[in-house]
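Questions regarding the structure given below will be posed in turn.
With one protein chain removed, the remaining protein chains of the complex are shown where they sit.
Then we have subunit A:
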Amino acid sequence: MKILPVFATLVAAACSEQLFVGDQVLRITASDELQITLLRVLGEQAELQVDFWRHPTSPGLPADLWVPFPSLQAVKIFLESNSISYSIMIEDVQELLDEEKKTMTRSRRIQRSTSMFDFASYHTLDEIYDWMDMLVDDHPSLVSKIQIGQSYENRPLYVLKFSTGGSNRSAIWLDTGIHSREWITQATGIWTANRIAEGYGQDPSITAILDSMDIFFEIVTNPDGFAFTHSSNRMWRKTRSINAGSHCVGVDPNRNWDAGFGGSSSSSNPCSEVYRGPYVHSESEVKAIVDFILGHGNVKSVISIHSYSQMLLFPYGYKKATAPDYEELNELAKKAVTDLAAVYGTQYTYGSVADTIYMADGTTIDWAYENGVKYSFTFELRDTGRYGFLLPSTQIIPTATETWPALLDIMVHVLEHPY
């Protein structure tokens, strides 16, 4: 049961400090349509002042009813005399509120304004973009927001820059959400960006990294797709570009890069989830990153974060040949997944994209690798299929927490192995 919405609902209902002593929330399960009707009638009795937090919709599914203390007896008699089964979900609403207030005041004292942001929930595009501005406000000498381009539907493509100064320092590129349905990635991105910002000056590793290098982090790499997963189709993967001559929309942004483009591990069919697009970098979301990285000229690592499968992968995807840096990348991957597993026991496999998951051409990390970025990795975050793309929000913080040491391992290695 969610705590925050309880508080929010009741605060919304009462502008002043109203006391809810003795009020209860009942969980009611109607067993047939007649009982559903009776419950609706109950809800409409103005003098009882009851309120459904979860409405009775069909028999067998629970409804949650907030009952103010003065109406408790009448409501319970009504339910019992109609043989409507119920249980007491919240015994005393005021007690719960007092507890919640204590917790929120506590967390407010520990952190600053970005703690108002609920890292343990999935957010909308607007919420994420607002949070980015808050992060910059909270860490003005470390974090800035740059726009590298626009999406197909003209949404801004924002990148957070973490820098302690210098001029065109060696840099690490991180991206999440290139495939919009992989919600755990954007959520992990937010937590991680916050962790980087909070960690500078506290965490020796991140401090050492940021003292010499910059980090560029694009959290919503495919904002059009992301907006679409909220508004229309939770399972949307691709961009939302219109394909000439087809009723199917979108290009797979991870098959659109100029590395082995056009092979048999991507599709020429616009209706395919792995449609490569009409030509390399046709997608503005991809072109923006290509232009940024090439324009920057000093990017030493590209880490692209996806879900799901619990894997840490490196080039190549477009061919079975072993990458020249295979040994080093493999050893680094091994260390990273070991440190990830040490947090909660989550097991990852690792290896080249082609060996470990599938052949895939035109991918981000193959392009980066072939453009001189040696430390190019793809993460596939939790889980292995039980929830897949629909990973419960309760797993956001654990996923981000365990992935952090793996990311650090890679970033520290990049720092310690300049090239």
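Just so it is clear, contacts are C-beta pairs under 8 Å (C-beta built on N, C-alpha and C of every residue); 3 or more make two chains touch, one makes a residue touch a chain; residues count from 1.
As a convention for this text, contacts and distances are computed from a predicted model.
Between the listed names "Vacuolar protein-sorting-associated protein 36", "LXN protein", "ORM1-like protein 3" or "Mitotic spindle checkpoint protein MAD1", the UniProt record for the complex's undisplayed chain reads "LXN protein". Contact with the omitted chain, checked across A:A323, A:L391 or A:I410, is made by A:L391. Residue A:V274 is the one among A:A259, A:V274, A:I305 or A:L332 that touches the chain not shown. Residues touching the missing chain, restricted to subunit A, are 31-33, 58-62, 121-122, 183, 229-230, 232-237, 247-248, 252, 272-274, 309, 311, 347, 349-351, 354-358, 384-395 (touch as defined at the top).
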